[in-house]
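Excluded from the complex is one protein chain; the other protein chains are retained at their positions.
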C-alpha cells in the first residue's frame, strides 16, 4: 500500500474497510466500473449502461458528474475521459450533477461520493474511461446485430457507429434501445494513448459559457416556486445560546415572513434577502456566550506551545536522529508557525430546502452530497432515499464544502416551516462561522555534517487533527497522517529523520481541510528549513537541493526546469530576490521559482513565478496551468496577509476589509511549464500550486532582504521594519 | 342621573385634554431630545437602547456614558423634576455628585424649564433597562469629583438663554438650537487648559481623534465660503456637493439629531452660524515636501484602487451615492490628515433617507505603513498637497 499522502489517502483507508465489507454484496464489479448497475432495469428506451452515461432515443447524450465543479475544470476533464472512449464530441454532450447515491457514485479510491484531495482526475482516469468504453462496446454490438455484421467491422466516431465496409451509419440515439439490451462487456480494452482525440488537448471548458453571461445557477442563485429567503446568524461564540431577540422590531421590517430559531441560531425569513438582512439586524439577538467566552488567540497559541513540548506520535523514524544531530557540525533549531485560516470562498454558505412530511428537496453546492443528505435525514427524521440532493456548481470550494454541517443547520431550521426556503449566511457569518484551517506550531531541528550535507532532521508538528472529526476511521493508530503529509517523505536523501505529530484541538473553534491540506502546511516548513540549511552550508539553494535528489529524478527534472525558465542565477536589481521550492504532493512533482522585490519601505512586490509540473499523464493541459496559476495566488494571498484571530471567543475578522484578498494589481505573472512523465501514475493538480507559494515567497524574501520568515502571514511582520 | 352624566362628561373631557397635553409634552420632549443629541453619547454599543456604556478617552482619563433609561436603580428613573433641572444646569446629580463636563451641562444650562422637563418626560416613556455604567477610570486628582466645583465657577455660565431683542426671531431660534440644544461648541470650540471651552468660540479643534472644523465665518477655514444651500444640505443630509460627506462624530450628529430637525430649524441654525465672528484658525495647508517617497505614493494609489474606489471612484465623485463623494472635502487638505486617519481607523456610518451608508475600518487588513501611504495619496491626489504622515498614527 502506498504511503498516505493526502486526504484522498485518508479516504482511501476508509474505502479499504468499506470495500472489504462489500465483498459479499456483489459490489466488486462496480468497484472496477463505479456505478455499473447490477442488472439491466427496464430502461424505457434509454441507454443507461452505467451511472455516468445516458443516451436517449432522440440522441441526447448526458454525462453524469460525480465530482463537483468548483472552478477546477473537473466537469470538462471528466467529460473528456468519458467522451474519449465513448467516441463522442464534447459539443454533443450535456452534463448533469450526480445525485447523492453511494451505491452508484462512490469514488472507489476515496470510499465516498466526494470531491477533494486533488483526487478527482486520479480517481476517474481509469474507471471513467472504462465507463465510456463499455458503453461504446455495447453500442457497437447493437449496431452489428442490427446490420448482422461482426462488431469488429464497425467503428464508433462522433456519436455514431459506422460499418466500415459499407459506410452505413447509425446514430447513438438510433441504437439506444437496442444497446440497452446488450450484455455489459466483461473485458474492456482502452484506447492507445497515441490515438487520443481529446485527452491531452485543451478544449473550451464546458461550464464556463453560462458563467460568462450570468446564466449559471450556483446554489446562491436557486429559485424555486413559492420560495422565501432567510438569513442565518449563529452564536458568535461557539457553544453559546440565543437568549432573546426583538421580535416586534423584526416584524416591523417590510417583507419579513418568519423568525425561526435553534438553541444557538436565529434566522429571519423574508420575501427577499433584504427583508431577511434587515430583519436580523432589527432582531438584535442577545447571546449567552457559554463556556468559551474567554478564548483568545493568545490562549490558543499558549496551548499549542505547551502541547508541542510533549513527545508526539511517531510518524517516521529512520536512523538515530539524536545521535546524528549531536554529531553535526552545524545545526538550526527553528519554530515555524501557520495561522488559522478562513476559506473565504466568494459564494457564501447557502442551502435551499423544501422539507415536506414525506420527503425533501435540497439545492446546494456541496463536495459531499451523501453527507449532505445524511445531515438532512438526521435533522428531519426522513429516510435518506426520500431526500433529493440537487448539486450545483460551487462558487469556490477550497475545502469548505467538504463539511456539511451548514446543511444540517439549514435543515433543522427549514423543517420548522412548510414552504421552500433559501437560507444563506452573510459574508460576515461566512468568515466568522467558518471551520478554519488549523493553526500549526512546528518545531524543527536539523544539522549538517562536515561535508555540509543534511545529516539529521527532526520535525514535530502540533495542531488540530481534522481527520478525528471528519473521518475518524482514517486515523492510523491515532495519527492523522495529514498533519505530516509532505513532512515525512521529502524529496531529499536524509539519513536520520524523525517526524512526530501532537494533536492539540483549539478550544471553541472547529477545524477543516483547506486547499493544499497537509502539504500546504508542511512544505512551508520543509522548504523553508532546506533553504535555511543551504544558507548555513553557504551553498546556492538550487545546488543544495540538487545535491540531495539522487533518488528523485522527476524532482530533479522539475527543479531544473523551473530554475532554467526563471533565469536562476542571473543577476537581479537591488532589492530583488528569487526563492525556490520543490515538492511532491498529490502524486505530482512541482517546483516553483518566485521573484520578488522588497522596497525600502518593506513593501513586498511579486514580480513573477515559474512553476514546472510533472503530474504524469495529462488530461487537460490548460486546466493544469490554470490551477497552478490560481493555486499559487491562493497560497500567496495567505502567505502575505491572512490570519484568523480570536478575542473573547469571537473571530475578529468579518469581511474583505479585514480579511484581505490579493487583488489584480498585486498578482505576479505566472508561467507554467509542463514536463510530464507520461509513464508515471497520474497525479492531482488542484492544490499543487498553493503548496509551493509560501515557501517560495519566504525564500525569495530571504534572498532579497536576508530576513528569514518562519511565521505566516508575512506582511504584518516586515512592514515598517528597516532592512 | 343627568347631573352625573354631565359630571362624567366633564371629567372625561378634562382627562382627555390632559392626556392630550401629556402626549404633546412627550412628543415635544422627543423632538428636543433629538435636537439635543443625547443619543450621541448615551446610545448603547448595539445602538438599541439609551443605556450608555460608551467610553470617552479624555486627556485626564476615561469617562463612561451613563444609562439614561428610566430604570430607577441604574438609570434616571428616580429623578424628581427639581433634581433633573439641577443636574442639567449645574452638573450635580441627585446623589450630590459632580458630573464631568463630557456631559454638556454647560450648554444645556441655557435650556428653559419647560424644554428641560419635556426631555425628561420623553425619557421616562422609554423602556427601563438595567445597565450600570462602568466606573470611570480617572487618576488623582481628577477622580475627586468635588474639584468640579471650582471648575464650574470658571466654566459653567449656569444661566438660561434670553431672547436678544436686536436680532430676528429666526436668529434667536438658531442660537437656542446651536448653543443650548445642539451644544455644537462642545466639539467645535477649542478647550482651555482646564478642558473648559476657550474664548475662541467655534474656531475648530481636534476632539477624540477627529477634527471638528471651524464654524466661524472665516472664508478659508470656516463656513464663509459655503452657500446657504450647501450648509442646509450638509446639515440635513450629511452631504453637500463638492464638500464631501460628514463622517465620524458629525455623521452621528446628523444620524441621531440633525436629520430629524424641521427645515426651518436648520435654516435658523444657519442664520445664527453666519453671525459667529470669523476666526482664522485651522490646519495650515501643507506645502510640497521635496523628496517624498515615490514608491510610497504607488502603494497608496494601489490600495485606493483595491479597497476605496469601489465606493469613491478615482476622481472622488462617489460611485454609488453622494455619501461616497470625497472630492472637495475639507479633510483632504488637512496636512495632519486627522480625519483621514480617524476614518481609516474607526470607519464611519451615516443614516440617510436611502438607507445606511457606511465605511468599515481598514486597520486589520492593511499595515500602518500602507495606511500611511494611502493617507498621503489622498492628500496629494485630492488636496494637492504632500505631507508626511506618521505610521504611528495607525498604531494602537
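Every chain is named by a letter (A and B) in the order it is written, and numbering of its residues begins at 1.
Quick note on the criterion: a residue touches a chain if its C-beta (ideal position, glycine included) is under 8 Å from a C-beta of that chain, and two chains touch if they have at least 3 such contacts.
One rule holds in what follows: contacts and distances are computed from a predicted model.
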Check your understanding: Which listed name, "YdbS-like PH domain-containing protein", "Membrane-bound aldehyde dehydrogenase, small subunit", "ATP-binding cassette domain-containing protein" or "Amino acid ABC transporter permease", is the one UniProt assigns to the chain that has been left out?
Key -> "Membrane-bound aldehyde dehydrogenase, small subunit"
Check your understanding: If the hidden chain were put back, which of A:312, A:348 or A:577 would touch it?
Key -> A:348
Exercise for review: Quick one: say which of A:555, A:577, A:631 or A:713 touches the chain that got left out.
Suggested key: A:631
Check your understanding: Of the residues listed, A:199, A:402 or A:670, which one is in contact with the missing chain?
Key -> A:670
Review point. For the full complex, which residue in B:53, B:316 or B:360 touches the chain that was left out?
Key: B:360
Check your understanding: Which of A:57, A:386 or A:427 sits in contact with the chain that's absent?
Key -> A:427
Point to revise | Where the missing chain touches chain A, by residue | key: 70-73, 202, 204-205, 207-209, 211-218, 220-221, 223, 229, 254-255, 271-274, 277, 344-348, 393-398, 426-427, 622-623, 626, 629-634, 637, 655-657, 661-665, 667, 669-670
Exercise for review: Identify the residues of chain B touching the omitted chain, counting contacts across the whole complex.
Suggested key: 302, 305-307, 309-311, 314, 319-321, 324, 353-358, 360
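In this text, only the chains that are shown with their structure count from here on.
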Revision key, fill the gap. Per the touch rule above, chain B residues touching chain A in the complex are 46, 48, 293, 295-296, 299, 302, 305-307, 360-362, 364-370, 373, 391
Check your understanding: Which residues of chain A touch chain B in their complex?
Key -> 246, 284, 599-603, 641, 652-653, 655-660, 663, 665-666, 715-716, 719-720
